[in-house]
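After the structure tokens below, expect a handful of questions from me.
Excluded from the complex is one protein chain; the other protein chains are retained at their positions.
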Amino acid sequence: MCRWLAYTGTPVLLETILYRPEHSLIDQSLHARMGVETTNGDGFGVGWYGPDDVESPAVVRDVGPAWSNRNLREIAGHVRSPMFFAHIRASTGTAVQQTNCHPFRHGRWMWMHNGGITDFHRMRRDLALAVDPELFLDMEGSTDSEMMFYLALTFGLEEDPPGAVARMAGMVERTGQAYGIDFPLQMTLAVTDGARLWGFRYSSQGESRSLFYSTRVDTLRQLHPDLAFLRGVSDETRLIVSEPLGDLPGAWNAVPESSYGVVQPGDDEMLHFTPQAA
Amino acid sequence: MCRWLAYTGTPVLLETILYRPEHSLIDQSLHARMGVETTNGDGFGVGWYGPDDVESPAVVRDVGPAWSNRNLREIAGHVRSPMFFAHIRASTGTAVQQTNCHPFRHGRWMWMHNGGITDFHRMRRDLALAVDPELFLDMEGSTDSEMMFYLALTFGLEEDPPGAVARMAGMVERTGQAYGIDFPLQMTLAVTDGARLWGFRYSSQGESRSLFYSTRVDTLRQLHPDLAFLRGVSDETRLIVSEPLGDLPGAWNAVPESSYGVVQPGDDEMLHFTPQAA
Amino acid sequence: MCRWLAYTGTPVLLETILYRPEHSLIDQSLHARMGVETTNGDGFGVGWYGPDDVESPAVVRDVGPAWSNRNLREIAGHVRSPMFFAHIRASTGTAVQQTNCHPFRHGRWMWMHNGGITDFHRMRRDLALAVDPELFLDMEGSTDSEMMFYLALTFGLEEDPPGAVARMAGMVERTGQAYGIDFPLQMTLAVTDGARLWGFRYSSQGESRSLFYSTRVDTLRQLHPDLAFLRGVSDETRLIVSEPLGDLPGAWNAVPESSYGVVQPGDDEMLHFTPQAA
Partner (left out) sequence: MCRWLAYTGTPVLLETILYRPEHSLIDQSLHARMGVETTNGDGFGVGWYGPDDVESPAVVRDVGPAWSNRNLREIAGHVRSPMFFAHIRASTGTAVQQTNCHPFRHGRWMWMHNGGITDFHRMRRDLALAVDPELFLDMEGSTDSEMMFYLALTFGLEEDPPGAVARMAGMVERTGQAYGIDFPLQMTLAVTDGARLWGFRYSSQGESRSLFYSTRVDTLRQLHPDLAFLRGVSDETRLIVSEPLGDLPGAWNAVPESSYGVVQPGDDEMLHFTPQAA
């Protein structure tokens, strides 16, 4: 399917996270270890929050593999951000085009996804009808991932992200069941409004794609007092990733099945996730 | 908007028609004379019927300008066809991506369009709901042109092309009127099943984009007995174009307002076009 | 040929200069007024100096027209820079590919060009032989513009920019004359190391492409006391452009024939330009 990475914390050059680690996300575009597909070469995207006076994040997306994209490397080497998403895509059939690349954006919000809606092709029209008519007008692509975003927006993402995602998941599962599909939904999701970051791991089958979050930086510093990078970033700095970057012992923790985490000012949280009726 | 060209007759290398004439379609991608926009650089497409044992036409489409596309030139210089479409696009806002390029194909059928649905953004959901649910699943892009194709397919394009196009136009106009839009539809259209070719010219306002058809080849031969090209093609050979190619006196005839023509084995026809209730 | 723009001064979002002015550079990609070609749709590039700790500028280039490129708009809306170049290309035959797009970069230096070497195809090998063998290895494209950059680097660009450009021009003219070419060189050039900016206007024929520099900001403020933009930028802020942006009276001054200007801390200068023996 796909691989993704979400960063929040001390502003860093994007390349610090995207290119420098061993087994970086860009390396995963050629050689993912934990994905269904080892190659994620059907487009990519990066979204970042920039200067203080710009409301919405920048989203740069392109078709073609991330590993050979020179513009991505240029941007990553010159843009510094306190909150950014990066995604590499392995299409399961929908067109390889910019409007199908993640992250998706709506106002201040960004969304990216790994997984899929089973038999999405058949359910697409029913789900489209459930999207708020005003929001429907802004959909540009043809992926299940974008549809999930617009369903969540319809169900109140901007007011209550976990609730809206739960209602989206409930709608997808109910629609899938009407088509006789046993396990309609498979997802790891990242959502942000630029201030807080939510990461979800869920599948109808209870066998969700991998998802990891990084250990608190103060704990890591005690484990690895010699690592310069850790001295340069705040305790609040956190990563959520499809599969671990690098090989730092103690650095990565699996998000449990049917759970979501919130990274926010103050204490972060990990909570249980259950789909709900819309 | 866009420019397009439809050819049917003696099999020729595509470049004979696409590149060689003065003021060719490729030249029009940089310097159209009669269009709303002089530049048509937002993608292109060519669709052709090939060897006898292949049921559906080939459709090659790409983003970027036709004028600098080397692959288009290679194909045009090596592929021979008795029936082909070519289209150059000027986007009016929808994404520049392959799935938004013309011609569109469904089975044996091809469709291309110049013009637009006024305020399509607002009407998009209503029109999508009118598309047959089975057909809806095959829509990949976000243009009004593709939507018109799928509405016409819904309304029986494969059995009765003029009737289906009339019902599509009626549906678009009725929907537009519900939104208070005075002139919802502007279109020149080409449709083919590989055997017959239909060209439509219509607009709600009665001020349609230009459309021309070529004079019968036997008549042209009498006017221009010295032209080698005319000796190499059959009497049945015919072109329909957004704007004339070359400067051959007597070669081009305007399609009248609110009309459609049929190019077919035997006598061709020119008939009146009126939108109908779906 | 092409159109370009160089900005130096108070850090601004790139879009302030690239998109917002009437008749902006992006608008010129579709509708240039003063160029040989009105359409500049064969690729584009933007190069900017970013955070203090990054030595070399970012250079983002892509094929396809600037007017429809969404990534360019995203970057322009979120990146702030005190010194940037932007270029839109109209190819005169060489391949439309990223390595042929401007600006070109070498270490801290950027270079962009409008114009051409007459019959470059014939002179290409001779000029390539004159490039320093070490530098030759870094050439990636096939344009005359990149060759001129590498010749200037060979002739000392990093120590003496005006002298190196003069020796490059002399080498091109001498080589052209050996091939019996009357007017070998036509150029407007922008060169920078991130601190200073040089703009050159020259042609063998003495009929060079247009080039303009902006009036001092303090003078403009007196002419237009009501313009908010002018209150937000320093007196040192300066633009050099192929053709004027906007319609502000008194804002633009033609660079004289066979001249070059230096924008730098302290007083700027305008000096005579003559090709020299290498």
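Think of it as A, B and C in the order they're written, each chain with its own count starting at 1.
Operating definition for what follows: a contact is a pair of C-beta atoms (placed from the backbone, for glycine too) under 8 Å apart; a residue touches a chain by one contact, two chains touch by 3 or more.
None of the values given here were measured: they were computed from a predicted structure.
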item: Residue of B:R3, B:R61, B:H87 or B:H102 in touch with the missing chain, whole complex considered; value: B:R61
item: Where the unshown chain meets chain A, residue by residue; value: 30, 38-39, 41-42, 63-65, 68, 70, 91, 95-96
item: Where the missing chain touches chain B, by residue; value: 13, 48, 50-51, 54, 57-62, 70-71, 74-75, 77-80, 98
item: Residues in chain C touching the chain absent from view; value: 94-95, 97-99, 121-122, 124-125, 128-129, 133, 136-137, 139-142
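Everything that follows uses one rule, which is that only the chains that are shown with their structure count from here on.
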item: Interface sides of chain A and chain C: same vs different residues, half threshold; value: same
item: For chain A paired with chain C, centre-to-centre distance based on mean C-alpha positions, whole Å; value: 39
item: Residues of chain A engaged with two or more neighbouring chains; value: 98
